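Note that one protein chain of the assembly has been removed; the remaining protein chains are unaltered in position.
As written, the chain order gives the labels A, B and C, with residue 1 at the start of each chain.
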Amino acid sequence: MSMNEEQVRNEVREWLKENWSPNLDLVEWRLKLADSGWGMANWPAEWYGRDLPVSLVPAIEEEFNKIGALTIPKSGIRMLAAATILNHGSDMHKEKFLKRIITGEDVWCQLFSEPGSGSDLAGATTKAVMVGNKWVVNGQKVWTTSAHKAHWGLLLARTDMDDTKHRGLSYFIIDMNQPGVETQPLMQMNGHASFNQVFLTDAEVLPDFQVGELGDGWQVATTTLMHERRAADSLRSWGQASKGDGPIYDQERVETETTMQPYKWYPQRAGRVDLIMDRAKETGAIKDPAIRQEIAKLMTLHKSAEWTARRARAAQEQGKPQGPEGSLGKLAASNVARAAAKVHTLISGADAMLTGEDSPMDGTIAEILVSFPASSIAGGTDEIQKNIISERVLNMPKETRFDADKPFKDIPRNTVS
Amino acid sequence: MSMNEEQVRNEVREWLKENWSPNLDLVEWRLKLADSGWGMANWPAEWYGRDLPVSLVPAIEEEFNKIGALTIPKSGIRMLAAATILNHGSDMHKEKFLKRIITGEDVWCQLFSEPGSGSDLAGATTKAVMVGNKWVVNGQKVWTTSAHKAHWGLLLARTDMDDTKHRGLSYFIIDMNQPGVETQPLMQMNGHASFNQVFLTDAEVLPDFQVGELGDGWQVATTTLMHERRAADSLRSWGQASKGDGPIYDQERVETETTMQPYKWYPQRAGRVDLIMDRAKETGAIKDPAIRQEIAKLMTLHKSAEWTARRARAAQEQGKPQGPEGSLGKLAASNVARAAAKVHTLISGADAMLTGEDSPMDGTIAEILVSFPASSIAGGTDEIQKNIISERVLNMPKETRFDADKPFKDIPRNTVS
Amino acid sequence: MKFSFSEEQEEFRSFLRRFLEEKSPTTEVRRLMATDAGWEKEQWRKVNTELGLTAIAIPEEYGGQGFGLSEQCIVLEEMGRSLLCAPYFSSAVLTANAILYGASEEYKKKYLPEIASGDLTASLAFTEETGAWDISSMSMCAKKTENTYRLTGVKSFVLDGHMSDLIIVLAKVNDNSGSQRLALFSVDSTATGLTKNLLNSTDQTRKLAKLMFTDVEATCISSEDDVTEAMQTTFLKSCIGLSNEMVGGAERLREDTLEYVKMRMQFGRSIASFQVTKHKATDMLADVELAKSAAYYAAAAFDDGESDIAATASIAKASASEAYMQTAINAVQMHGGIGFTWDNDTHLWFKRAKSSEVFLGTADFHRELMMQSWDQ
Partner (left out) sequence: MKFSFSEEQEEFRSFLRRFLEEKSPTTEVRRLMATDAGWEKEQWRKVNTELGLTAIAIPEEYGGQGFGLSEQCIVLEEMGRSLLCAPYFSSAVLTANAILYGASEEYKKKYLPEIASGDLTASLAFTEETGAWDISSMSMCAKKTENTYRLTGVKSFVLDGHMSDLIIVLAKVNDNSGSQRLALFSVDSTATGLTKNLLNSTDQTRKLAKLMFTDVEATCISSEDDVTEAMQTTFLKSCIGLSNEMVGGAERLREDTLEYVKMRMQFGRSIASFQVTKHKATDMLADVELAKSAAYYAAAAFDDGESDIAATASIAKASASEAYMQTAINAVQMHGGIGFTWDNDTHLWFKRAKSSEVFLGTADFHRELMMQSWDQ
């Protein structure tokens, strides 16, 4: 343990002793965290942080956890919004938004994807046009988590059809509570509706709600996306609310449950390898030598993937440059999910045809079988992942671009579908 | 049976009754076949044939077989040479070469592939330059079956570096028995040397041994390649010499054995599915439930592929246009070979490490395990096959060409390897 | 063996395909699958009367058209393609064959003409709570009373069992000699003591029921002979039929996916122009075509009385199971996010692929059956 860490731990402990109380209101407590800088210690001291290196954050959180003190809600799109605003936002943005992100009072959503541009986010066609002294936005966004509850949206929109694809985009913060913004749930094949479609019809954005310069939208979005990928990697650790008795804990539990609602089926999407051995024993399938082989193949894949992630983490902790093993997690997860669904089918036999309460484990098995295909699509398809790994990790030639240099209006694209 | 077929059968029978005798010398007999046109009845009457439709050839062959009369040697490169000459050759070529192809006296080889152009045959860099009144050829060819025994070679060579890749090629018949032609066996990883490398150093070709027009070489080669693919499809039926006693049969047996020598390991390359069940029973592996599954998977693939070929044949016999099922044989064969090698390994266990007489079936199993990878490479890799099927059968867009319109000399290519 | 469709067969297929495209578009499938019944009498009668689908493979002497399994498999393939919501597989495949091979002449005459005409729908109650298609795991035993039999126990995964007019039940009987034999019983769907629960099935186009029998009156419709062999034939034919239904669905998914990737643009180009998409589409073609060959071959081989038919039927089912599921997985993947939505039709076939994968036994199960038939 470095001296620095010890000092920080002492400081936190002291501050907590003086300030933490389970009898506080959740927002009240978080306002203390914002003012003291202990909520997001790695943020700038000027903006609710303490300028500490991010590597010290786990130690600080550990001190909070030791005494059951709550931290700030590091889940959902609001953290992506904060990261983007800290990097590219104006002082007005920081003043207006950061504190309510720390308190959790504002819900945010991300308006990037469109029906015509899934893998190709920079192909967005939603348009923002300056009319009088306001931006007027028209278009359709999709795959938007929590749009119906959001106060603010992170919007990527095209401000110039004559410039190239990547230079014609700008980035805005849009007020979701206005007549021009309509959200509609998007039902998935597994029956959940975790996402929304958002229809923007003459929706308005004030000029100073633009983030970054005009035409820099793609560059700003890259910051959001980078943080999104990190968040996805640590999705599993989100879901847990702190254990504790008292009103502040109840408040946090409600908050967590609301935030996590759209992600309820994510464990099933990943294939629920954790259930395999118990299911096999319970059904007797474990006695079937052919199924044993399939289980063992799945476990080999699963364990190797898990150990690969551990290896990457260990290297990172040692401060080594990231090796190729660090880039394979998402691909391996797709393979595991697919293999797990296959093995669950074998184990369940005829029961694999059933759903809801007729399905084993009250529908959990059925949910796996209609959710796993999302693993290899959501957050970048396997195909896009392989393109990226081959180009960035293996240094293989880039795919020829057909859309780089010409005006966006001349690039072939999907008609609205 | 159509009236026409009956007539032809009668004619053949009559002719055979008068002419066939097992006491003839093989070449003598084949000269009769050439003169009568019964050897290659679908060839033009003018050139040793009878202008009959190719669909009647099986009936004719059946009549020959009934009485044990020998036919002409329809194996090896010589038939590709004949087809190419009939299509594109001059009268001189037809006169000089066709008869000795029918008698089997001349051995032919094909000089298309080069070390630098495997999948991309049209990228050949062997050059033919007119010096005085002769073509002078320099370059290196590879994957040439029987080059060391060949009298004549079918040569694809570049006659213009400034023209485009496909237009800069011309097609020649080259005399293999000259000082500028040196052949060297090319050993494979399975220990066989079925192919040769051919080094051409100031080798000479007379101008009237050019086939087709100058710059038409690729087009002429296409005819050869089309017939090569057909021959590959029917490779299995080659190897059998007629059964019979007498000197003419002995002569044919020697001929067949010589022709088939380079192809001895081809059954092993295909995976020898025919041995699987017996091997599994004999070793007791059939009692292992995991191996049973693998055997059943292999047999499912193998039988489905076989039935797909039968389906394609049945449709063809009905005169229907070729369906997609007709294009899948080669790909399916690669998959079968790979799966069969895997299953042979499982069945053999530790014996899979051994070769030669220590290996099961006197080395046959070992030969499978080091030969199967050729299935998905030889005669067009699986990757090239999939490109072709997706473009021609599924009508998907063609791969962008980087080598179509510029002078060949400006196209990036391999340095000699 | 003849192994190619005749011109008449091809014409029948084309006609049927156009007919089903018109009568059973996915809007109609979605409407019907959302109902408990799963199909509508009027709509089904219209289709069936015009085309005589239920009659096709029933011998002429029992009021059918007397065609072979190959012809019925054309019907099944096209139904699998269109996901037609109708009580066809239950009545005209499973039950009709059980009666044809297992019932006495009297009951063939009684039931088959009505099934052929479509006036009677029937379900075969074979599997029990394990869902296993394997006679040795069956436990229901009929109790003989004076004139009739009584059934007690549970049959599950009974296709269309909640709606059929007639239930044909497979159960054991204790003979006077003390030995057991398998017999077929008919039970009226409204019989006292019979409780029918519709099960929640992921594939809403394939309705399954759990039938609970408590001392239900039943008529024995088989002769004194054990029906094990008859049930084996019924099972083989049903596996071959299902395989053909499956390749119909797989082919449709493959075609739709190909059309989608040709139309869809990303990065300024059709996604069909990416080499990986091209190769995947080729793999899908190979998967489906090979499975089709096996399904077609098996039907023809059955009609021709080929000896290796048990292994052939299992090859067809194993091949179709894997090809259909793999095609469905690829189809969702190649559609991307849109393919995962409820509004997109891909999931309808995806779910049918999943339920067909296990219905009548998984690929693993059939591979073991193959090996047993080859290694005796």
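Here, a contact is a pair of C-beta atoms (placed from the backbone, for glycine too) under 8 Å apart; a residue touches a chain by one contact, two chains touch by 3 or more.
Remember, predicted model here, so these are calculated numbers, not experimental data.
*Asks:* Wait, the hidden chain, what does it touch out of the ones we have here?
*Replies:* A, B, C
*Asks:* Please identify which residue in A:10, A:65 or A:304 touches the non-displayed chain.
*Replies:* Spelled out, the listed residue whose C-beta touches the missing chain is A:304.
*Asks:* Identify the residue among B:188, B:256 or B:364 that touches the chain left out of the display.
*Replies:* Within the whole complex, the residue contacting the unshown chain is B:188.
*Asks:* Looking at A:31, A:193 or A:286, which residue reaches the missing chain?
*Replies:* A:286
*Asks:* Mind listing the subunit A residues that contact the chain we can't see here?
*Replies:* Listed in rising order, the touching residues are 277, 281, 286, 289, 292-293, 295-297, 299-301, 303-305, 307-308, 310-311, 314-315, 317-318, 320, 324-325, 328, 331-332, 383, 386-387, 389-391, 393-397, 399-400.
*Asks:* On subunit B, what residues meet the omitted chain?
*Replies:* That gives, for subunit B, the contact residues 113, 115-120, 123, 142-143, 165, 186-189, 191, 288, 290-291, 294, 338, 345-346, 348-359, 366, 369-370, 373-374, 376-378, 381-383, 386, 399, 401-403, 411-414, 417.
*Asks:* Mind pulling the subunit C residues that touch the left-out chain?
*Replies:* Subunit C touches the missing chain through residues 274-276, 279.
Just so it is clear, only the chains that are shown with their structure count from here on.
*Asks:* Based on C-beta pairs in contact, work out which chain pair has the most and send it over.
*Replies:* A-C
*Asks:* Using mean CA coordinates as chain centres, what's the gap between subunit A and subunit B in Å?
*Replies:* Distance between chain centres: 57 Å.
*Asks:* Can you give the whole-Å distance between the Cα centres of subunit A and subunit C?
*Replies:* The mean C-alpha positions of subunit A and subunit C differ by 43 Å.
*Asks:* Give the residues of subunit A that touch two or more other chains, as numbers and ranges in rising order.
*Replies:* In subunit A, 290 touch at least two other chains.
*Asks:* Of all residues in subunit C, which are in touch with two or more distinct other chains?
*Replies:* 269-270, 277, 364, 367-368
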